[in-house]
Each structure stands twice: as structure tokens, then as C-alpha cells.
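Only a single protein chain was left out; the remaining protein chains are all shown in position.
First chain written, first letter: the chains are A and B, and each begins at residue 1.
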Amino acid sequence: MIDSLLAPGKIATAGMTAQSKRLLIISENIANSQSVGATPGANPYARKTISFKSEIDRATGTALVKVADYGIDRSPFRVEKDPGNPAADKNGFVKMPNVNLMVEMADMREANRAYQANLQVFRQARELVSMTIDLMRT
Amino acid sequence: MIDAISKTARLPELQMQPASAPPTTKANTVGGFDSVMKSVATETVNSIHKSEMTAIAGINGKASVQQVVEQVMAAERTLQTTIAVRDKVIAAYQEISRMAI
Partner (left out) sequence: MSEIQIFGIASQQARWLADRQTVIASNLANSSTPGYKAKDVVPFSSVLEGVQSGLKVTNARHMNDSGIAGQAGASIASTETRIDPFGITSRSGNSVSVEHELVKGGRVAGAYSLNTNIVKAFHKMLLMSVRR
């Protein structure tokens, strides 16, 4: 069993890493929310997903978090009528990415919140170590 | 630290033996002081050694921060106590050796 004072820092780091990977996926989705296919009738950008899993760290015996899987959202693409678009099929319909900006924004807010919470844990763990070492001073 | 304090409490029994005792009174007293000084010194060395071992383990990442800090502080307490005991023992010895003359 390793140092209980140093373990929270390690765990919080794993949490922050996971949430920043999540934010990366979200920003990719937002950036590509209007990206249509290159040729007529082609599929547009498909929304990417990410999922987490909890993993027990061998050294400390504590539960870390890791990215379980990256995935593609299989929900159907929106269809818009836009005949002038290079990606329009013979009927003038364009398939738009299945990205819902509202959903992505809400997800981003939650990811940010989780990131901040992990950061708070990290700071506090550092504070506790500092308090302990300070005991030895004079 | 409890051991060190109880040693201080035992000091009165190391005073001069009554006159009816064997003539090696002073030798007995010296022997008594001797063992106290020896155990005080041993305890100090042990305490510092233990604290040093824990500190090295701490530097190597084997001991936890809490363990290292606690060990160092305990060594400091023991050291202060044994120094105080040593000083008292030496003072008592000097006092007694003055009386003999």
C-alpha cells in the first residue's frame, strides 16, 4: 500500500487527463458540426463519442479512471434541402452531421466541471503534503 | 520518551549507599551512573538511527511522507529528553563527587 498522501494527486491527474480527452472530442464535434461530405450524396462528419472506465491501480490499490473506448455515434444524419451545396444529391438534399450543438455545449460544461473538481483535489492533496512536511520545521 | 522520563525518576536510587553497606560505595555509585549514561547514549543513537533509516526510505520513495515526519519528530523529542537526562546525570555525578572530597 503506497503513500495515502500522494495517491490523491495521482488519481486526480488521471481524472484530469480523462476529462481533457473528453473535451478534445467535444471540441472536434463542435468544430465539425457543419462539415458535409466532399462528393454529392456522401456522408458528412459523424459525431465522435468517448466512454470512461474505472480501473484499479496496482501500486496504490485505488480506483483510477481511463478512456474505455472512442466511438462513432450511429444516429441518423439530418437532411437539409440545399441544392446549391456541392454535397447535394440529385434531389438537392444534403446530409448534415448528427451533431447537436446544445448537447455538445452541455457535455462541455459537465466536462469542465469535472476537470475543475479534479484540479481542486490535486491542489488540496499538495496542500496536505505541504502541511505534513511543515511539521518538521522548527 | 517514557523510558527516558522513568530513568530520571530512578536517579534518587543511585545516591550514596548507607555506611553499613560494603566499602565499595563509590564504585557502586559510579557503576550505577555508568549504566544510566550507557543506556541514555544507546537510546539516543537508536532513535537517530531509526529516524535516519526512515528518512532514507522516504527519499527512496519506500516510506510515506507521514511516517518520515513522525519518525523525525519522535527522534527530536527523544534526543531532547535524553540530553536533559544526560545533563542531570552529569550534574548529579559532579555533585556527588564533590561531596566525597
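To be clear about the criterion, a contact is a pair of C-beta atoms (placed from the backbone, for glycine too) under 8 Å apart; a residue touches a chain by one contact, two chains touch by 3 or more.
Because the structure is a prediction, the values reported are computed rather than measured.
When the full complex is taken into account, the listed residue touching the unshown chain is A:A63, out of A:A31, A:A63 or A:V79. In the full complex, the hidden chain is touched by chain A at residues 1, 4-5, 7-9, 11-12, 14-15, 18-19, 22, 51-54, 60, 62-65, 110-111, 113-114, 117-118, 120-121, 124-125, 127-128, 131-132, 134-135.
In the full complex, chain B makes contact with the omitted chain through residues 1-5, 63-64, 66-67, 70-71, 73-74, 76-78, 80-81, 83-84.
FYI, only the chains that are shown with their structure count from here on.
For the pair chain A and chain B, the distance between C-alpha centroids works out to 62 Å. Against chain A, the residues of chain B that register as touching in their complex are 64-66, 69, 72-73. Interface residues of chain A, counted against chain B in their complex, comprise 2-6, 129, 132-133, 135-136.
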